[in-house]
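Entry: chain A
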Amino acid sequence: MAPVPLDNELVQRLKARFGEAIREATLDRKQAIVLVAVGKLREISGYCRDEEKFDMLTDLTAVDWPKREKRFDVILNLYSFPKNERLRLKAHAAESEAVPSVCAVWPVANWLERECFDMFGIVFEGHPDLKRILLPDEWQGHPLRKDYDILKQDTAWVRENLGIESGQ
Partner candidate 1 sequence: MADTRNNGGTWSGASNVETTVLGADEIILNMGPQHPSTHGVLRVKLKLDGERVVDSECIIGYLHRGVEKIAEHRSYQQFAPYVDRMDYVAAVSNGLGYCEAVEKLLGAEAPPRARVVRTILTELQRIASHLLWLGTHALDIGALTPVFYCFREREEILKIFEKYCGARLTTHAFRIGGLQYETYDGFEADVKRFCEDFATKIDEYETLLTENRIWVGRTKGVGKLSAEDAIALGVTGPVLRASGVKWDIRKAMPYAAYDQYEFEIPTRPTGDTYDRYVVRMEEMRQSRRICLQAVENIPSGPIMAKVGKVLKPPPGEVYHAIEAPKGELGYYIVSDGTTQPYRLRVRPPSFINLQAFDRMARGSLVADVVAIIGTIDIVLGEVDR
Partner candidate 2 sequence: MALSYILFAFFATVAVVSAILMVTRRNIVHSAVSLITTLLATAGIFLQLRGEFLFVVQIILYVGGIMVLFVFVIMLVNLDISLRSVQFNRQKWVAGVLALVLGAQVVFAVWLGSGTLRLPPRHLAVMPARNTEAVGQALFSQYILPFEIASVLLLVAMIGAVVMAKRRV
Partner candidate 3 sequence: MSHLTMPHLIPTSIQPYVLPVLWGVVIVAVLPLLAGYIVLLERKVMADMQARLGPMRVGPHGLLQPIADAVKLLLKEDIIPHDADRLMFWVAPLISVTMALLAYAAMPFGPAFQIADLNVGLLFILAISSLGIYGIVLGGWASNSHYSLLGALRSAAQLVSYETAAGLGLVSALLLAGSLSMREIVQAQYDQGEWFVFSVPIGFFIYLVGSIAETNRAPFDLPEAESELVAGYMTEYSGFRWSLYFLAEYANMIIVAGIATTLFLGGWLRPFPRFNDRLPGTSVEILDALPSLVFLGVAAYCFWLAPKQPVKIQKLVMGLVGGLCVALAAALAGSLFAPDAVRLGVHGGFWFMAKVMAYLYAFLWIRFTFPRYRFDQLMRLGWRFLIPLALVNLIAVAVALVVSQEWGWHPRVTTILATLATLSVAVWLASSDEKHETAIRTADGE
């Protein structure tokens, strides 16, 4: 069940094109995962959409690994209608590092990136209107980070707007 290194033509074409920007390619539970350098994310996404025909960005999300120095995994789930195939691009990003936005490549990323910013605090550089989408604007903190304890809320906002003292 452990992830197995993957080396099919798609990975070779990517490596040929982007060289060492393609860090590693693995297969986990029969699903292709390609780890890429975060700087090149936009070029690789453009390439995947145009040449590799991954014309739909199904989902864009992030995973927080606090113990690593580049703590965030930015995950892009792609899908290709012609080839009926899925591909998962992954990029490591440090806390204050700006991730290039893929809104230009897939417009659906607009709200998805806003949610990532809202929940993780990852800044997407080049996003047309990056602001919180689910939480109120003045909310402090990013809930889906591992160090954001589930009991601790932005008590200031809750007290001021909802008038609940304990915030619980």
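Regarding candidate selection, all candidates are chains of the complex that A comes from, given by their letters.
The rule we apply is simple: a residue touches a chain if its C-beta (ideal position, glycine included) is under 8 Å from a C-beta of that chain, and two chains touch if they have at least 3 such contacts; residues count from 1.
Model, not experiment: these values are computed from the prediction.
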item: Selected neighbour of chain A [touch, this complex] from 1, 2 or 3; value: 1
item: Residues of chain A touching candidate 1 in the complex; value: 1-3, 28-29, 31, 33, 55-59, 61, 63-64, 75, 77, 81, 84, 86, 88, 106-108, 110-112, 119, 129, 131-138, 143-144, 150
